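All protein chains of the complex are present and in place, except for one that has been dropped.
Up next is subunit A:
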Amino acid sequence: MFNQATMGGFGANTAVTNTNPMKDYEVVQPPDDSISSLAFSPAAIPQNFLIAGSWDNNVRCWEIEQNGTSIPKSMQSCGAPVLDVAWSDDGTKVFVAGCDKQAKMWDLASNQLVQVAVHDAPIKTCHWIKAPNYSCLMTGSWDKTLKFWDTRSPAPMLSINLPERCYCADVDFPMAVVGTAGRQIIVYQLEGKPQEFKKLDSPLKYQHRCVAIFKDKKKSPTGYALGSVEGRVAIQYVNPANPKDNFTFKCHRSNGTPNGFQDIYAVNDIAFHPVHGTLSTVGADGSFSFWDKDARTKLKASELMEQSISRCAFNHNGQIFAYAVSYDWSKGHEFYNSQKKNYIFLRSCYDELKPRTSS
(Lines give C-alpha, C1' and ligand atoms only; values in the text may rest on other atoms or scores of the structure.)
Protein backbone atom coordinates (compact mmCIF):
# COMPACT_ATOMS: atom_id res chain seq x y z
CA MET A 1 0.00 0.00 0.00
CA PHE A 2 2.78 2.34 0.74
CA ASN A 3 5.55 2.38 -1.70
CA GLN A 4 7.85 4.28 0.52
CA ALA A 5 9.08 1.06 1.87
CA THR A 6 11.61 1.05 -0.87
CA MET A 7 13.11 4.31 0.23
CA GLY A 8 13.98 2.82 3.52
CA GLY A 9 17.46 1.53 3.12
CA PHE A 10 19.17 4.83 3.42
CA GLY A 11 20.00 6.31 6.71
CA ALA A 12 22.97 5.21 8.64
CA ASN A 13 25.46 4.77 5.91
CA THR A 14 24.51 7.23 3.25
CA ALA A 15 22.92 10.34 4.62
CA VAL A 16 25.70 11.74 6.66
CA THR A 17 25.41 15.45 6.87
CA ASN A 18 25.45 17.72 9.81
CA THR A 19 21.73 17.35 10.05
CA ASN A 20 22.41 13.86 11.25
CA PRO A 21 25.60 14.11 13.26
CA MET A 22 25.03 10.82 14.98
CA LYS A 23 24.52 8.99 11.71
CA ASP A 24 21.29 7.47 12.80
CA TYR A 25 18.40 6.16 10.77
CA GLU A 26 16.12 8.88 9.61
CA VAL A 27 12.39 8.38 9.67
CA VAL A 28 10.92 9.11 6.29
CA GLN A 29 8.18 11.64 5.71
CA PRO A 30 8.59 13.42 9.02
CA PRO A 31 6.03 15.91 10.30
CA ASP A 32 5.90 19.35 8.74
CA ASP A 33 6.22 21.16 12.02
CA SER A 34 7.84 20.51 15.37
CA ILE A 35 7.34 17.13 16.89
CA SER A 36 5.58 17.42 20.20
CA SER A 37 5.31 13.80 21.12
CA LEU A 38 6.73 10.39 20.33
CA ALA A 39 5.61 6.95 21.40
CA PHE A 40 6.51 3.41 20.44
CA SER A 41 3.95 0.67 20.36
CA PRO A 42 3.78 -1.52 23.46
CA ALA A 43 5.10 -5.05 23.74
CA ALA A 44 1.66 -6.40 22.92
CA ILE A 45 2.45 -6.04 19.24
CA PRO A 46 5.40 -7.84 17.74
CA GLN A 47 6.24 -5.10 15.26
CA ASN A 48 7.42 -1.66 16.22
CA PHE A 49 5.16 1.20 15.38
CA LEU A 50 6.15 4.75 16.08
CA ILE A 51 3.61 7.47 16.65
CA ALA A 52 4.51 11.13 16.48
CA GLY A 53 2.29 14.09 17.24
CA SER A 54 3.14 17.43 15.77
CA TRP A 55 2.40 21.10 15.87
CA ASP A 56 1.25 20.68 12.30
CA ASN A 57 -1.97 19.27 13.76
CA ASN A 58 -1.29 15.77 12.59
CA VAL A 59 -0.43 12.53 14.22
CA ARG A 60 1.51 10.03 12.17
CA CYS A 61 2.28 6.39 12.39
CA TRP A 62 5.26 4.51 10.95
CA GLU A 63 6.23 0.94 11.12
CA ILE A 64 9.87 0.60 12.08
CA GLU A 65 11.62 -2.44 10.78
CA GLN A 66 14.59 -4.19 12.27
CA ASN A 67 16.92 -2.78 9.67
CA GLY A 68 16.04 0.77 10.57
CA THR A 69 13.63 1.26 7.75
CA SER A 70 10.58 3.32 8.51
CA ILE A 71 7.36 2.80 6.60
CA PRO A 72 4.70 5.47 6.83
CA LYS A 73 1.48 3.82 7.77
CA SER A 74 -1.06 6.45 8.38
CA MET A 75 -1.74 9.99 9.36
CA GLN A 76 -4.65 11.64 11.08
CA SER A 77 -5.40 15.30 11.36
CA CYS A 78 -6.54 16.44 14.73
CA GLY A 79 -7.49 19.95 13.73
CA ALA A 80 -5.19 21.47 16.32
CA PRO A 81 -1.59 21.16 17.42
CA VAL A 82 -0.97 17.86 19.12
CA LEU A 83 0.69 18.02 22.51
CA ASP A 84 0.90 14.39 23.54
CA VAL A 85 0.29 10.87 22.33
CA ALA A 86 -0.07 7.56 24.12
CA TRP A 87 -0.72 3.94 23.23
CA SER A 88 -3.28 1.69 24.79
CA ASP A 89 -1.72 -1.31 26.47
CA ASP A 90 -2.87 -3.70 23.78
CA GLY A 91 -1.51 -1.58 20.98
CA THR A 92 -4.78 -1.26 19.14
CA LYS A 93 -5.36 2.38 19.86
CA VAL A 94 -3.50 5.60 20.13
CA PHE A 95 -4.60 8.57 22.18
CA VAL A 96 -3.90 12.05 21.03
CA ALA A 97 -4.18 15.17 23.17
CA GLY A 98 -3.91 18.67 21.91
CA CYS A 99 -4.55 22.34 21.86
CA ASP A 100 -8.19 21.88 20.97
CA LYS A 101 -8.75 20.81 24.58
CA GLN A 102 -9.70 17.39 23.45
CA ALA A 103 -8.15 14.00 23.62
CA LYS A 104 -9.04 11.68 20.83
CA MET A 105 -8.80 7.98 20.42
CA TRP A 106 -7.38 6.70 17.18
CA ASP A 107 -8.50 3.18 16.50
CA LEU A 108 -5.75 1.87 14.31
CA ALA A 109 -7.65 -1.03 12.92
CA SER A 110 -10.48 1.10 11.63
CA ASN A 111 -8.43 4.28 11.31
CA GLN A 112 -11.04 6.27 13.11
CA LEU A 113 -10.47 9.21 15.32
CA VAL A 114 -12.96 9.75 18.08
CA GLN A 115 -13.04 12.29 20.83
CA VAL A 116 -12.86 10.70 24.22
CA ALA A 117 -11.97 13.50 26.58
CA VAL A 118 -12.42 17.20 26.91
CA HIS A 119 -10.96 19.86 29.15
CA ASP A 120 -11.42 23.59 29.52
CA ALA A 121 -7.95 24.27 28.21
CA PRO A 122 -5.46 22.50 25.99
CA ILE A 123 -4.50 19.05 27.16
CA LYS A 124 -0.78 18.74 27.75
CA THR A 125 -0.47 15.08 28.63
CA CYS A 126 -2.30 11.86 28.04
CA HIS A 127 -1.48 8.41 29.37
CA TRP A 128 -3.23 5.09 29.25
CA ILE A 129 -3.69 3.43 32.60
CA LYS A 130 -4.12 -0.30 32.70
CA ALA A 131 -5.14 -1.47 36.14
CA PRO A 132 -6.45 -4.89 37.06
CA ASN A 133 -9.88 -3.54 37.80
CA TYR A 134 -10.09 -0.66 35.37
CA SER A 135 -8.43 0.93 32.44
CA CYS A 136 -8.72 4.52 31.46
CA LEU A 137 -7.11 7.48 29.84
CA MET A 138 -5.51 10.04 32.11
CA THR A 139 -5.36 13.56 30.78
CA GLY A 140 -3.57 16.50 32.34
CA SER A 141 -4.49 19.95 31.20
CA TRP A 142 -3.63 23.58 31.55
CA ASP A 143 -7.08 23.96 33.06
CA LYS A 144 -5.47 22.67 36.28
CA THR A 145 -7.24 19.37 36.35
CA LEU A 146 -6.29 15.78 35.91
CA LYS A 147 -9.08 13.69 34.48
CA PHE A 148 -9.66 10.01 33.98
CA TRP A 149 -11.80 8.74 31.12
CA ASP A 150 -13.10 5.32 30.34
CA THR A 151 -13.34 6.36 26.67
CA ARG A 152 -16.97 5.37 26.40
CA SER A 153 -18.58 8.00 28.53
CA PRO A 154 -18.47 11.67 27.71
CA ALA A 155 -18.01 12.45 31.37
CA PRO A 156 -14.78 11.70 33.18
CA MET A 157 -14.73 8.85 35.67
CA LEU A 158 -12.82 11.10 37.94
CA SER A 159 -11.50 14.60 37.96
CA ILE A 160 -8.74 15.71 40.29
CA ASN A 161 -7.84 19.32 40.77
CA LEU A 162 -4.23 20.23 40.36
CA PRO A 163 -2.61 23.10 42.18
CA GLU A 164 -1.46 24.49 38.87
CA ARG A 165 -1.39 23.85 35.16
CA CYS A 166 -0.21 20.41 34.22
CA TYR A 167 3.17 20.55 32.51
CA CYS A 168 4.27 16.96 32.49
CA ALA A 169 3.17 13.58 33.68
CA ASP A 170 4.05 9.93 33.57
CA VAL A 171 2.20 6.76 34.39
CA ASP A 172 3.53 3.37 35.33
CA PHE A 173 0.90 1.44 37.12
CA PRO A 174 0.37 1.71 40.05
CA MET A 175 2.09 5.06 40.09
CA ALA A 176 1.46 8.33 38.35
CA VAL A 177 3.43 11.54 38.66
CA VAL A 178 2.37 14.99 37.57
CA GLY A 179 4.59 18.03 37.42
CA THR A 180 2.88 21.37 37.25
CA ALA A 181 3.58 25.02 36.86
CA GLY A 182 4.68 26.66 40.06
CA ARG A 183 7.14 23.82 40.53
CA GLN A 184 4.84 21.37 42.15
CA ILE A 185 4.98 17.62 42.00
CA ILE A 186 2.14 15.32 42.85
CA VAL A 187 2.42 11.57 43.05
CA TYR A 188 -0.69 9.49 42.61
CA GLN A 189 -1.28 5.89 43.36
CA LEU A 190 -3.60 4.18 40.94
CA GLU A 191 -4.38 1.01 42.82
CA GLY A 192 -8.11 0.58 43.15
CA LYS A 193 -8.77 4.06 41.95
CA PRO A 194 -6.50 7.00 41.33
CA GLN A 195 -5.71 8.85 44.51
CA GLU A 196 -3.29 11.51 45.46
CA PHE A 197 -0.46 9.85 47.27
CA LYS A 198 1.86 12.68 48.00
CA LYS A 199 2.40 16.28 47.12
CA LEU A 200 6.03 17.20 47.09
CA ASP A 201 8.19 20.25 47.11
CA SER A 202 10.24 20.40 44.04
CA PRO A 203 13.86 19.54 44.30
CA LEU A 204 14.37 21.87 41.36
CA LYS A 205 14.31 25.61 41.34
CA TYR A 206 13.00 26.14 37.89
CA GLN A 207 9.99 25.27 35.84
CA HIS A 208 9.22 21.60 35.49
CA ARG A 209 9.34 20.36 31.97
CA CYS A 210 9.38 16.59 31.86
CA VAL A 211 9.04 13.66 34.18
CA ALA A 212 9.59 9.94 33.81
CA ILE A 213 8.99 7.12 36.25
CA PHE A 214 11.69 4.56 36.90
CA LYS A 215 11.47 1.11 38.40
CA ASP A 216 13.44 -0.73 41.01
CA LYS A 217 15.12 -4.04 40.46
CA LYS A 218 11.85 -5.84 40.94
CA LYS A 219 10.43 -3.83 38.10
CA SER A 220 7.95 -1.91 40.17
CA PRO A 221 7.88 1.84 39.94
CA THR A 222 9.86 3.41 42.71
CA GLY A 223 10.70 6.94 41.75
CA TYR A 224 10.90 9.46 38.99
CA ALA A 225 13.27 11.68 37.13
CA LEU A 226 12.17 15.26 36.80
CA GLY A 227 13.66 17.67 34.30
CA SER A 228 13.55 21.43 34.43
CA VAL A 229 14.15 24.29 32.04
CA GLU A 230 17.38 24.94 33.88
CA GLY A 231 19.29 22.03 32.42
CA ARG A 232 18.89 19.91 35.46
CA VAL A 233 17.37 16.57 36.29
CA ALA A 234 16.35 15.38 39.73
CA ILE A 235 16.28 11.69 40.52
CA GLN A 236 13.68 11.23 43.22
CA TYR A 237 12.59 8.13 45.04
CA VAL A 238 9.09 8.13 46.36
CA ASN A 239 10.28 6.44 49.53
CA PRO A 240 13.99 6.94 49.59
CA ALA A 241 15.72 4.46 51.84
CA ASN A 242 18.27 7.13 52.39
CA PRO A 243 17.79 10.78 51.62
CA LYS A 244 21.02 10.61 49.73
CA ASP A 245 19.36 8.44 47.18
CA ASN A 246 17.79 11.53 45.78
CA PHE A 247 20.05 13.75 43.82
CA THR A 248 20.12 16.15 40.95
CA PHE A 249 22.48 16.49 38.09
CA LYS A 250 23.12 19.08 35.46
CA CYS A 251 22.86 18.49 31.78
CA HIS A 252 22.24 20.21 28.49
CA ARG A 253 24.44 23.18 29.15
CA SER A 254 27.01 24.69 26.91
CA ASN A 255 30.53 23.62 27.54
CA GLY A 256 32.48 26.76 27.22
CA THR A 257 31.60 30.25 28.19
CA PRO A 258 31.77 31.77 24.75
CA ASN A 259 30.38 35.17 25.51
CA GLY A 260 31.00 35.14 29.18
CA PHE A 261 27.83 33.19 29.73
CA GLN A 262 27.22 29.57 30.02
CA ASP A 263 24.10 28.70 28.15
CA ILE A 264 21.70 26.54 30.07
CA TYR A 265 19.06 24.72 28.10
CA ALA A 266 15.80 23.11 29.00
CA VAL A 267 15.58 19.37 29.45
CA ASN A 268 12.87 18.58 26.98
CA ASP A 269 12.30 14.94 27.68
CA ILE A 270 13.46 12.03 29.77
CA ALA A 271 12.98 8.37 28.98
CA PHE A 272 14.04 5.28 30.87
CA HIS A 273 15.39 2.28 29.10
CA PRO A 274 12.88 -0.51 29.57
CA VAL A 275 15.51 -3.18 30.14
CA HIS A 276 18.55 -1.57 31.67
CA GLY A 277 16.83 1.09 33.73
CA THR A 278 19.30 3.66 32.50
CA LEU A 279 17.93 6.85 31.05
CA SER A 280 18.21 9.31 28.26
CA THR A 281 17.67 13.03 28.36
CA VAL A 282 17.18 15.31 25.41
CA GLY A 283 17.58 19.04 25.51
CA ALA A 284 16.93 22.32 23.87
CA ASP A 285 20.64 22.43 23.16
CA GLY A 286 20.09 19.81 20.49
CA SER A 287 21.79 16.90 22.15
CA PHE A 288 20.76 13.69 23.79
CA SER A 289 22.62 12.00 26.61
CA PHE A 290 22.48 8.57 28.16
CA TRP A 291 22.93 8.23 31.87
CA ASP A 292 23.25 5.58 34.52
CA LYS A 293 21.50 6.99 37.53
CA ASP A 294 22.72 4.25 39.87
CA ALA A 295 26.36 4.65 39.02
CA ARG A 296 25.71 8.33 38.54
CA THR A 297 27.63 8.47 35.37
CA LYS A 298 27.06 9.67 31.90
CA LEU A 299 27.13 6.82 29.45
CA LYS A 300 27.09 8.82 26.29
CA ALA A 301 26.63 12.31 24.99
CA SER A 302 25.61 13.03 21.45
CA GLU A 303 26.84 15.64 19.09
CA LEU A 304 24.73 18.75 18.77
CA MET A 305 21.94 18.63 16.26
CA GLU A 306 20.88 21.44 14.03
CA GLN A 307 17.94 22.22 16.26
CA SER A 308 16.72 21.28 19.69
CA ILE A 309 15.57 17.76 20.42
CA SER A 310 12.00 18.00 21.49
CA ARG A 311 11.16 14.46 22.50
CA CYS A 312 12.58 10.98 22.74
CA ALA A 313 11.36 7.45 23.27
CA PHE A 314 12.56 3.87 23.59
CA ASN A 315 10.77 1.03 21.93
CA HIS A 316 9.31 -1.66 24.13
CA ASN A 317 12.37 -3.91 24.23
CA GLY A 318 14.92 -1.14 24.40
CA GLN A 319 16.54 -1.79 21.05
CA ILE A 320 15.56 1.48 19.43
CA PHE A 321 15.97 5.00 20.67
CA ALA A 322 13.96 7.55 18.75
CA TYR A 323 14.57 11.27 19.08
CA ALA A 324 12.87 14.16 17.40
CA VAL A 325 14.94 17.05 16.16
CA SER A 326 12.69 20.05 15.91
CA TYR A 327 12.38 23.52 17.32
CA ASP A 328 11.01 23.67 20.82
CA TRP A 329 10.37 27.42 21.04
CA SER A 330 13.03 27.85 23.69
CA LYS A 331 14.37 30.92 21.95
CA GLY A 332 10.96 32.32 21.23
CA HIS A 333 9.13 32.74 17.98
CA GLU A 334 11.91 34.83 16.48
CA PHE A 335 14.01 31.75 16.07
CA TYR A 336 11.32 29.67 14.55
CA ASN A 337 11.95 28.74 10.99
CA SER A 338 9.12 26.87 9.43
CA GLN A 339 11.32 26.01 6.48
CA LYS A 340 13.60 23.91 8.56
CA LYS A 341 13.03 20.25 8.19
CA ASN A 342 12.03 18.29 11.23
CA TYR A 343 13.66 14.96 11.83
CA ILE A 344 12.99 11.85 13.74
CA PHE A 345 16.06 9.68 14.11
CA LEU A 346 16.29 6.10 15.18
CA ARG A 347 19.31 4.76 16.95
CA SER A 348 20.23 1.27 17.85
CA CYS A 349 20.84 1.83 21.49
CA TYR A 350 20.71 -1.40 23.43
CA ASP A 351 24.40 -1.66 24.11
CA GLU A 352 24.98 2.00 24.63
CA LEU A 353 22.54 2.03 27.49
CA LYS A 354 23.98 -0.89 29.34
CA PRO A 355 24.89 0.16 32.83
CA ARG A 356 28.60 0.32 33.11
CA THR A 357 29.03 -1.56 36.32
CA SER A 358 27.14 -4.68 35.43
CA SER A 359 29.25 -5.50 32.46
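Here is the rule we go by: a contact is a pair of C-beta atoms (placed from the backbone, for glycine too) under 8 Å apart; a residue touches a chain by one contact, two chains touch by 3 or more; residues count from 1.
Keep this in mind: contacts and distances are computed from a predicted model.
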Would you mind picking the UniProt name of the chain not drawn here, from "BED-type domain-containing protein", "Transmembrane protein 138", "Mitochondrial inner membrane protease subunit 2" or "Protein transport protein Sec61 subunit beta"? "BED-type domain-containing protein"
Just name the one of A:91, A:194, A:227 or A:318 that touches the chain not displayed here. A:91
From the list A:19, A:189 or A:207, pick the residue that touches the absent chain. A:207
Under the stated touch rule, tell me which residues of subunit A contact the chain that is not displayed. 1, 36, 44-47, 49, 55, 57-58, 63, 73-81, 83, 88-93, 98-102, 104-105, 107-116, 118, 120-122, 124, 135, 142-143, 151-155, 164-165, 167, 181-184, 198, 200-201, 203-207, 209, 216-217, 222, 229-232, 234, 236-237, 239-257, 260-266, 284-285, 291, 294-298, 328-333, 336, 338
